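The complex appears here without one of its protein chains, the remainder shown in place.
Chain lettering (A and B) follows the sequence in which the chains are written, and residue indices restart at 1 in each chain.
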Amino acid sequence: MQLSRRRQLSAAALALLGGTTAHAQTDRSESSLPAQFDSGLLWYQENADRIRDLEAVVSVRQPLSEDSGWNGKLTIDTVCGGSPIGAIPSRSAQSFVTPTATSLNPPVAAATQTTTSASGGGGGGGLDNLSLCTNPVQNQKYTVAPGALPIDQSFHDQRFALSGGYDTAVGTRNHVSAGAAISHETDFFSLSLNGLLSRDFNDRNTTVAAGLNLESDTIAPVGGTPVPGSRYGDFRKTGDQSKRVEDLLLGVTQVLSRRWITQANVSLEHAGGYQTDPYKIVTEVDAQGFDAGGIYVYESRPQTRNRYALYWDNKYALDRDMVEASVRLTRDTWGVRSGTVEVRYRLNLGAAGYFEPHVRAYRQTAADFFRFYLPQGTVTPGYASADPRLGGFTGQTFGVKYGLPVGESGELSLRVERYTQRGTDRSSALPGLQGLDLYPGLQALIVQAGLRFTF
Amino acid sequence: MHRRLIAICALMATLVGGPAAANGTIGDSLDLEQFKGKVVLLDFWASWCAPCKASFPWMQHLQQQYPRTDFVVIAVNVDHDRRLAEQFLQAERADFSVVFDPQGRIAERFDVHSMPASFYIDRSGRVRFTHAGFRNAERDGAEREISRLVAEH
Partner (left out) sequence: MPSRETVLPVQRGRSARFAILALAAALLGGCALAGPHPWERDLMARPEMALDAAAVDGAIDDHIYFSKEGATGGRGISGGGCGCN
């Protein structure tokens, strides 16, 4: 599955530029320039038989002088579990095959899934999923019970990503950084380069920055690339695909007072190339909403996508605690518009550590070509996708992080969060689709441990 | 440069109440008059400033290098909370004068634009060199500037 792990310009810029200002505080005596180590271990688990993910991140920053340094980051990730294939629930049982199959009746014995719709997932599915991902299921047929959301359980992926960069001051008030990143997954390979320039004003109370990220991706879907819009079951597949992404980031950071710092960023992105999800299909239904017993087409998305984002972040230092609030607005040429609000409150308890509750509210409108289903007999559907990620939904995250200081300037932390997605549109007026939940959403548990220290 | 000259002249008078510090100890006021005839390294620092912490061993080393009749280090602390500065001083050797300026009045008079900020003042009371920040690579050059000023009579 192409879950694009494109290095965000933002994340790269953070890794590259962050050390020169904020991290300059934690040093020892003499002329030592200590290196920083920061790591995280994530367990992500969705409800029922959906996705579970184990990810480890390790990052290091080594200063070379007070004004320069290099940094590196390694990410290893293993994901598996069930992923919705885009087909909607039906009144009757449905059969599908995994991506590597070349016929609708592969030789391997069928496995029946009785996956309930996500909203009724309950606890049973959750704890059963604690087992790590085993070998992926290949070339298999699976049946989905009536009323259930079709989910492909064979999804299994491993990601290995490495990035690194160098940053340095130029003169007394300028900084420049450059870096590269590489990422490899079973069906996806990405290479990117990034650069950032910044300049300080007003005794370093104001920083203005511009950054660029250039990325080149190769997509090699498991089982080949289905011809977009072609019929599911025809097995018309082609070879590898590619796409390129360019990002421009412009931002300003302003220390407004002794307590308040604010940052506003504008980012522009242009992506060109293959952006369809090769594993997702769209159900065809007749005028009454009844399916014809298993007619689906592969989804199809435009070859270009321009995205625009405006992000505004604020941190305010209270006498003991801290509060952070941010807003992000995005829109793109696929018609997806989103708004995100995030608030964190950090309750500092000195040597006993800190608690940091966190709330995130997200809202997204569906892409122009998002369709729950297509009219039967659609020969050239144009662009169409039933991928829930391009639908209209709201997302809510509630969590808390606890951190404990260790050693001189280290920290051990644990973060537990609950993420819920709810579709804004979940049903259809068509008779054939009555009583079916077209957009069950998802619930996920996020648990992350962290360790950071200087050495 | 001119701004700093004016500032230094304006500061020849005693600022802030409190007893004038004897050589090597702590005080609340800054009276540069009493240091005329000596070279002064006037440094502005704070407990929350990492390069300031890095500069202390160097300033300590400098103070040991010259007799106090020739050269003194005066470290002006700008912490809002004096206790943080005192905690810092317990951990770092500082055999030189420390002045507390929690309101930043002395910093303001000297038109401080960086942390740390240091001013090298010659025997006649004129600011001759200013340094913004502290960098290992600049230590040798800075030491040469001090010895040049000390050599002047």
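Quick notes on this structure:
Definition applied: a contact is a pair of C-beta atoms (placed from the backbone, for glycine too) under 8 Å apart; a residue touches a chain by one contact, two chains touch by 3 or more.
In this text, all values refer to a predicted model and were calculated from it rather than measured experimentally.
Among A:139, A:230, A:263 or A:376, only A:263 touches the chain that is left out of the view. From the set A:165, A:251, A:289 or A:423, the residue in touch with the chain omitted from the display is A:251, counting the whole complex. Of A:236, A:270 or A:337, it is A:337 that touches the chain left out of the display. Interface note: of A:189, A:235, A:290 or A:362, the residue touching the hidden chain in the full complex is A:362.
Against the chain not shown here, chain A presents residues 3-6, 8-11, 13-15, 17-18, 20-26, 38-40, 42, 44, 55, 57, 59, 66-67, 73, 75, 196, 198, 200-207, 209, 211, 247, 249, 251, 253-265, 267, 269, 307, 309-315, 317, 322, 327-338, 340, 346, 348, 354, 362, 364, 367-369, 381-384, 389-390, 395, 401, 415, 419, 421, 442, 444, 446, 448, 450, 452. Counting over the whole complex, chain B has residues 44, 46, 48-52, 78-80, 104, 107-108, 112-117, 132-135 touching the chain that is not drawn.
By our rule, only the chains that are shown with their structure count from here on.
Note for the complex: chain B touches chain A at residues 48-51, 53-54, 56-57, 92, 113-114, 132-137.
Within the complex formed with chain B, the residues of chain A that make contact are 24-27, 29-31, 65-67, 172, 203.
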